[in-house]
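Have a look at the structure below before the remarks.
The excerpt is restricted to a subset of chains, each kept in its original location.
Going in written order, the chains are labelled A and B, and every chain counts its residues from 1.
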Amino acid sequence: MWPLKSNYDYPRNQWYVAGWSHELNNEMPVERWFLGEPVALYRDKAGKAIALEGRCPHRNYPLAKSIIRGDALECGYHGFTFGPDGRCVRIPSQDVIPAACRVKAYPLVEKWQWLWIWMGDPEKADEALIPDHDEMRLTSPGWVAVPALDRVLNCRPQLLHENLTDISHLAFLHAGTIGTEAIAATKVEVSQNERFLRGSRFIPDETLTGFLSEVLGYEGPVERTVLIDFYAPSVHVALESFRKPGGEVIGEFRVHHAVTPAAPDRTNYFFAWSRSFAVEDQSLTDTMNTVFAGAIQQDVDATQDIEAMVRQMPEPKELLVRADEHSIRARRWIEEMIEAEQA
Amino acid sequence: MWPLKSNYDYPRNQWYVAGWSHELNNEMPVERWFLGEPVALYRDKAGKAIALEGRCPHRNYPLAKSIIRGDALECGYHGFTFGPDGRCVRIPSQDVIPAACRVKAYPLVEKWQWLWIWMGDPEKADEALIPDHDEMRLTSPGWVAVPALDRVLNCRPQLLHENLTDISHLAFLHAGTIGTEAIAATKVEVSQNERFLRGSRFIPDETLTGFLSEVLGYEGPVERTVLIDFYAPSVHVALESFRKPGGEVIGEFRVHHAVTPAAPDRTNYFFAWSRSFAVEDQSLTDTMNTVFAGAIQQDVDATQDIEAMVRQMPEPKELLVRADEHSIRARRWIEEMIEAEQA
C-alpha cells in the first residue's frame, strides 16, 4: 500500500508493542488487532502474560470475548477451550480433540510496562532483538518513565512513521507547545547504526517556549539538541536535551512512540515518555501528560486527515524535500525488512 | 457467499416470513428488504395484506415512503400510483400508461400473526408449502403463542441459521438463563422428514436452572428433551419439554425463529414463542419475553461479531466437529434448493 512499494504491508518477524502491563489480568481478555490478525491478551493464574490468536477455529467467534478458565481461554460461543500454548484442551460436545483444533500462541515478553509481541515465525523470536530499554531511558536509574496513552488510528502505519521521522512538523502542527520554528530551520543529520536510524538536530541559540520553560524551570537562551532514533520497524525514541550556552545540562526528556500495524489501513499507537529531572514531581508529570496528550491528538488528526485525502487520490503522490531524508531512509529500511522476508 | 458454495445467496421460490400482522394497516406502508429487493407492505381498504415491489420504476424512489390511496400506493415523488396487482393506475402528468409501468406484486399470506411472502415465480407460490402452524404450535388449542420481537442483523443469513442449528451454544452464550452444560455434552441425533430436519437431544438427569425452574414452577431433577426442527429455508422451531423422571410432563414450550435474508450480508430475524402451561398468566409471559429478549441479543451480537471477523479473513475457514452435523445438513439442504433453482 502506498507509500510502500510492496503489496505486503509489514514485516512479520519483528517485535512490536502489544500493550501495557497494567492492562492484562486473569479476569477478562483484551482484544487487539496486529498485522491483520485478532489477538486475545490475558494473564494465566501465575501472572504470566499470554497472547493467543483471537479467533476460535471452530466458528470464528472472537476469542477475546471469552471467559478465562484458570490458565485457558473458553470460547464464549460453544465452549471450545484453549491453553496458553494454543492447543485445544476441551470441546464440550465430544471427547476427541482434532489436532487441527488449535490457535496460534504468540511469543509475548514484558519489559518495563510494555508487552512485546512477535507475530511471525515463533522459531525466530529472539528476545535480544527487542530494543534496549535502558538505552531508551525507560528503565534507567535517575529517570522516571510514564506509560502515557494509546490510540487506534484510522490510517496506514507508514503515515505515522513519517510523521515521527520528520519533526520539522513540530514547528507548525505543534506550534505554541513543543514546537519552535528553529526546529524546522535546522538541518537534520541522519546516521545509522545496527540498532537505530538517527535524525539529529543541534540548535545553538534556541529560546524556550512557554511550556518548555515551565517544565525545565529555566528562562533564557539555551543550546537544544533533538535526536529521534527509529528502532525499525516499530519504535521511535526522541531525545530533547537542553544546555546552558556552552555549559551544563538543564534537563533532558525522551518521548517513546510505538507504532504497531493493526491492519493495512489501521494503526495502534502506544505513547510513553521519560525525564531525568524532578523525577518525584507528580504535578510536573501531570502537566507534561496534558501537553503531550494535546500534541498526540494533533498528530492523530493530521495522519487521519492525510489518510482520508490519500484515499481520494487515484494515484497518490508526494513531493520530497531534504528534510524528508530521515523519513525516506526509515521507509526504505522497513521495505528492506519486508523484501528480506518475502525473498 | 461463504460458507455457502454458491455465488447465489438464497433460494427464491420459497415462503419467507415478511413481518407481523399487527404491523400492517391502510395508513402507512412498511418498508422491508427481502432477498435483495425492497418491498412495501400495507393493507387495502378491505384489510387484505399486500406486498408490492418497493421501488417506483419511473425514478427509483422508495415506494414504501409513499401514500396509500384507497387500495393503491401513490409514489411520494411524482405521484405514479400502483394498484394491489402492481399495475400502474395513474401517471399524473399524462393519460397514457405504458404497459412496462408496473411493479411486482408478491404473493402474501397471513397465518397466525405471521405474514408469509413469496419472492420468486408467483406461478409456483403454493400455500400448502407454508409450514404447518398447528404442527409448530402457533395455532394449537391449549397453547398461547407470542409474537415477541424482530431485528435486522448485519450478518449473512447463514450465520444465523448455523447459530440456530447448533444449540450446544446455549451452554455458553446463554449460560445463566436458558443454557446448561448438559445440552452441550449431550449428543445430537439428526433425522429428516419431508417437512423438517430435526436435531434431538434427550437429557435424562437435568437439573433446572433458575429461570426454567421459575417458569415451570418446579424444582429438582427432570428429564429434558430438546428438539430443533428446521423448516428449510426459513424457520427453526425448538421444542423444550420437561418431565418428572419417568413420569408426567411438567411443561413444554416452543421458540420460533424466522430467518429471512434481506441481502447477501443482512438478515431479517422474526422471533416468536409459545407454551402449553399457565396460558393465561400475563406476568409469566412478561418474564419469558424479557429473558428471551436477552438471549436473542446475545445471538445477534455473536452472529454480527462473527460476520465482522469473517470479513477480515482473506479466505474464511471453519473447523467442523460432530455437533455441527445438524448445521451442515441444514446448510446442504439450502444449497440443494439453490442448485435446483439454478439448474
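Simple rule for what comes next: a residue touches a chain if its C-beta (ideal position, glycine included) is under 8 Å from a C-beta of that chain, and two chains touch if they have at least 3 such contacts.
Owing to the predicted nature of the structure, the values given are computational and were not obtained by experimental measurement.
Undergrad: Out of the whole homomeric complex, 2 chains are present here; how many copies are there altogether?
TA: Full complex, one repeated sequence, 3 copies overall.
As a convention for this text, only the chains that are shown with their structure count from here on.
Undergrad: Contact residues on subunit A for subunit B in the complex?
TA: Its residues touching subunit B are 36, 38, 55, 57-62, 65, 74-79, 91-94, 98, 100-101, 263.
Undergrad: Considering the complex alone, what residue numbers of subunit B touch subunit A?
TA: That would be residues 162, 166, 168-169, 171-173, 181, 184-185, 187-188, 302, 305-306, 309-310, 312-313, 316-323 of subunit B.
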